[in-house]
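Every protein chain but one is kept in place in this view of the complex.
Now for chain A:
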């Protein structure tokens, strides 16, 4: 089982992101479970959503305490929430930022993970460029597909278009594509 925990703020599409990821995995014939952290949602408040992916039925209902991948939609969250809690030693870290791990004081943490497992992606910038709204969730899913290879980008794209039919979906899909390409360039550079 592969477990993903997404941290963000109300209004950033954190819950929708986890749901779309579960749909992408489902489209590949896998079992997936997505659920929110059940808070009193309001814009700007810290929000957590979870996604589990497995090849067999998922029965577990506890919140994800030891994620294989952490997606950080807002890099200011570590100041108020223990977002890195339980991240597995061999896990992945994806941070939405236009800064560097050094700028965010996350270099030590990123270096603890296996090489190439921690990536930054300017998902909000990409969302503003394509969607005209600061909702980084779709772009981060594109980056997730590139970083982990757990789901194909095509499935991510289809899941986005299913959740947002029409122009909004196309725009989110374009943001996801660019984020995917950005991370793939880093992946290729790392293996070259």
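In this section, contacts are C-beta pairs under 8 Å (C-beta built on N, C-alpha and C of every residue); 3 or more make two chains touch, one makes a residue touch a chain; residues count from 1.
Just so we're on the same page, contacts and distances are computed from a predicted model.
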| item | value |
| --- | --- |
| Among "Cytochrome c oxidase subunit 4", "Carbohydrate ABC transporter membrane protein 1 (CUT1 family)", "Pyruvate ferredoxin oxidoreductase" or "dihydrouracil dehydrogenase (NAD(+))", the UniProt name of the subunit that does not appear here | "Pyruvate ferredoxin oxidoreductase" |
| Candidates A:33, A:137 or A:173 - the one touching the absent chain | A:33 |
| Contact with the hidden chain (one of A:23, A:87, A:123 or A:143) | A:23 |
| Touch list for chain A against the chain that is not drawn | 18-19, 22-23, 26-27, 31-36, 38, 40, 58-63, 65 |
